[in-house]
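One structure follows; several queries about it will come next.
Apart from one protein chain that is not included, each protein chain of the complex appears where it belongs.
Moving on, here comes chain A:
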Amino acid sequence: MAECEMIICRCEEVTYQELLDTAITYNCSARELKLRTRAGMGYCGGRTCRSMVDQVAKQVGSEQSKKSISLKYQAPIRPVNFVDLGGEGK
């Protein structure tokens, strides 16, 4: 398997090459890279690829602030049933 075809975001099937190309073309922040490629926006909420999306943006995209988290966290931070989410569960 070639490095360019390597999957970085498993949930949304985003490859390494896609991330690199996007970050270079648009000089992306981590957040913009996420929004353009959907990396980190799948089922796991970016638990697997978050740090890699960050790293690509840092290496080939735009300067990142150290004062705040680059990719926002949003609830639910773990996969949860709708019934539990709505408070109708146990």
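Methods note: a contact is a pair of C-beta atoms (placed from the backbone, for glycine too) under 8 Å apart; a residue touches a chain by one contact, two chains touch by 3 or more; residues count from 1.
In this section, contacts and distances are computed from a predicted model.
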{"item": "Protein that the absent chain corresponds to, by UniProt name, given \"Putative MnhB-related membrane protein\", \"dihydrouracil dehydrogenase (NAD(+))\", \"ABC transporter substrate-binding protein\" or \"Sarcosine oxidase subunit alpha\"", "value": "\"Sarcosine oxidase subunit alpha\""}
{"item": "Chain A residues touching the omitted chain (full complex)", "value": "1-3, 5-8, 10, 16, 20, 47-49, 51-52, 55-56, 59-60, 66-69, 72-78, 80-81, 84-85, 87, 89-90"}
